[in-house]
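Right, one structure below, let's go through it.
The complex appears here minus one protein chain, its other protein chains still in place.
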Amino acid sequence: MSACSAIEQQYDDAVQQREAATLGMWVFLATEILFFGVLFASYTICRVLHPTGFAIASRHTDMLLGTIETAVLLISSSLIALAVRAIKLDQRRVASLLMTGTAALGVAFLVMHGFEYLREYREHLIPGLDFMQSGPYAPSVELFFCLYYFITGFHSLHVLIGVSVILVLAARVARGSFGAQRYTTLELTALYWHLVDIVWIFVYPLIYLIGRSG
Amino acid sequence: MSTQHFLVLIPQASSLAPRIDALFWVMIGLCSLVAAGVFVAIVFYCVRYRRGSSASREGWQQQSLGLELTWTLVPFALFIGVFVWSLFLFVDARTPPPGAQTLYVVAKQWMWTIQHPGGQREINTLHVPVNTPIRLSMTSQDAIHSFYVPAFRVKQDVLPGRYTQLWFTATSLGRFPLFCAEYCGLDHARMGGAVVVMRADDYSRWLTGAAEQGTLAQQGAALFRGRGCDGCHGDNAVVHAPSLQGLYGHSVALAGGGSAIADDRYLRDSMLLPHTQRVAGFAPIMPSFAGQLSEEDLIALIAYIKSLGATPAVDDDERH
Partner (left out) sequence: MNAIDSSALDGSFLARGHSLRAWLTTLDHKRIAILYAAGITFFFFLGGAAATLIRLNLVTPDGALMSAESYNKTFTFHGVIMVWFFLIPSIPTTLGNFLLPLMIGARDVAFPRLNLTSWYLYIGGGLFTIAALLAGGVDTGWTFYTPFSTMFSNSNVFLVVAGVFITGFSSILTGVNFIVTTHALRTAGMTWFRLPLFVWAIYATSLVMVLATPVLAMTLALIALERGLGVGIFDPALGGDPLLFQHLFWFYSHPAVYIMILPAMGVVSEIIACFVRRRVFGYRFMTYSMLAIAVIGFLVWGHHMFVAGMSTYASLVFSMLSFVVAVPSAIKVFNWTTTLRKGQISFEAPMLYALGFVGLFLLGGLTGLILAAPALDVPLTDTYFVVAHFHYVMVGGSVMAYLGGIHYWWPKITGRLYSEAWARFAAILMFFGFNLTFFPQYILGYEGMPRRYHSYLPQFQALNVLSSAGASILALGYILPVVYLLWSLWRGDLAGNNPWHARGLEWQTSSPPPSENFLRPPQVREAYAYDQPEP
């Protein structure tokens, strides 16, 4: 998907190019949902097979950090939405700042996740690397943490990609590569960032919340 | 030997075989009819309307709703007919008749072990009496296998960690090949044997000849003591553990709510993963026996628990 707004030779005009890029992004996001869908489906089935073990395991997760992370991502999503609005109004400086803010919150999210992983490492909760739990439910706990790392790791990878792209774009916005007439790339990046956010909205209750009540 | 085997119809050696073959040949007939119809039409059109032929092209049309609906709805109706026929047959093929004799099959790379209720064990050969419904309760010790006897038209995958079942009533005497039909590794092709169908009196003679260390339930009882199960579950135990008397087939209230029927699968899971479905009112103190009991041991122990007073109401381990 083109970052520059010059019309590529296969398109007739800017409108067509914009439509193609937008549709392409939506189709791509549909595949992303299926990627995460498989993980959520597997997680759900394992949870049904091991209700108690998963409930115990999810108490090992850090709900406070998880909640803060959720808030951070939600705020970052609204910042990038504002950035898109700003660029449409040709306020490049504001847009660039807002995007830097988005990226900063994304980094904050990753750092907090890093702390979570670190704590879990200290508690010997990392399957394959350092997993030392005992008790009747240890295998279920191990299974939970395996899926936990896979799901959150795959999500964090998305965050990392998003942060990198947003930082690059923020710099280019500051240099004036985008404006009220040229903002498709920004808009699509925002779309992607919202998806990353929405996926987390599912991860958060599935991993951190369910099972805490019991 | 092989040359006269070009189109040998395999024997119909079970009560299900003629019924399945009937549906099969009707389907083959229907399919041949459709195929022949299309082929004849193609050849006919290709000859008649070859470029340069003098056949009239008047009245050519490029679509016809009537035709489209005809060849949408007629096949659909036919398919539904076949589906309903197949449905009844399939449900019968999956439902063992009441009173079927249960034998136990354990599959492992690359052999079949069969345990008879009388305690007889055999490998890669299964002796059964003719005209008697036989039900197989099967599990695997490693990969997925599949129990397949072509002459009986039966096949069922055998999975680790659960019991699947299959039934048949053999109707002809003789030796019929048994195959593993689900790819299971190196010697998959050699994981076979035979089902030997015998007259009832021959079968009882064979059972006597093959008898070993008592019935399956007696072997289970020996294990029950040998592995120290009676230390907690026995009559004089001091530890607070659920009694197994009359347990089989009854509903059990579970810790954390809900209930389960104490069938083969529940008992198996309780020995290997004792904490997933713990009985309400008992502490989680039972150790897991995973890795310590072989699949054959588990079957013997379940047979023993069954013998402690069972209700015949539930004899279905096909619960998932």
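As written, the chain order gives the labels A and B, with residue 1 at the start of each chain.
By our rule, a contact is a pair of C-beta atoms (placed from the backbone, for glycine too) under 8 Å apart; a residue touches a chain by one contact, two chains touch by 3 or more.
Treat the numbers as computed from the prediction; the structure is a model and nothing was measured.
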| item | value |
| --- | --- |
| Chain not shown, its touching partners among those shown | A, B |
| Which residue of B:100, B:114, B:128 or B:181 touches the chain not shown here | B:181 |
| Selected residue (touches chain absent from view) among B:118, B:133, B:150 or B:234 | B:150 |
| Absent-chain contact - pick from B:161, B:214, B:246 or B:309 | B:161 |
| Where the missing chain touches chain A, by residue | 1, 8-11, 16, 19-20, 23-24, 27-28, 30-32, 34-35, 37-39, 41-42, 45-46, 49-50, 127-128, 139-140, 142-143, 146-147, 150 |
| Interface with the undisplayed chain - residues on chain B | 1-3, 5-8, 10, 20, 23-24, 27-28, 31, 34-35, 38-39, 41-42, 45-46, 49-52, 55-64, 67-68, 71-72, 75-76, 79-80, 82-83, 85-87, 89-91, 93-94, 109, 142-144, 146, 148, 150-151, 153-157, 159-162, 164, 177, 179-190, 273, 276, 290, 318, 320 |
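Going forward, only the chains that are shown with their structure count from here on.
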| item | value |
| --- | --- |
| Intercentroid distance (Cα basis), chain B paired with chain A, Å | 46 |
| Chain A-facing residues of chain B, complex | 256, 274-276, 284, 288 |
| Complex contacts: residues of chain A adjacent to chain B | 49-53, 136-137, 140 |
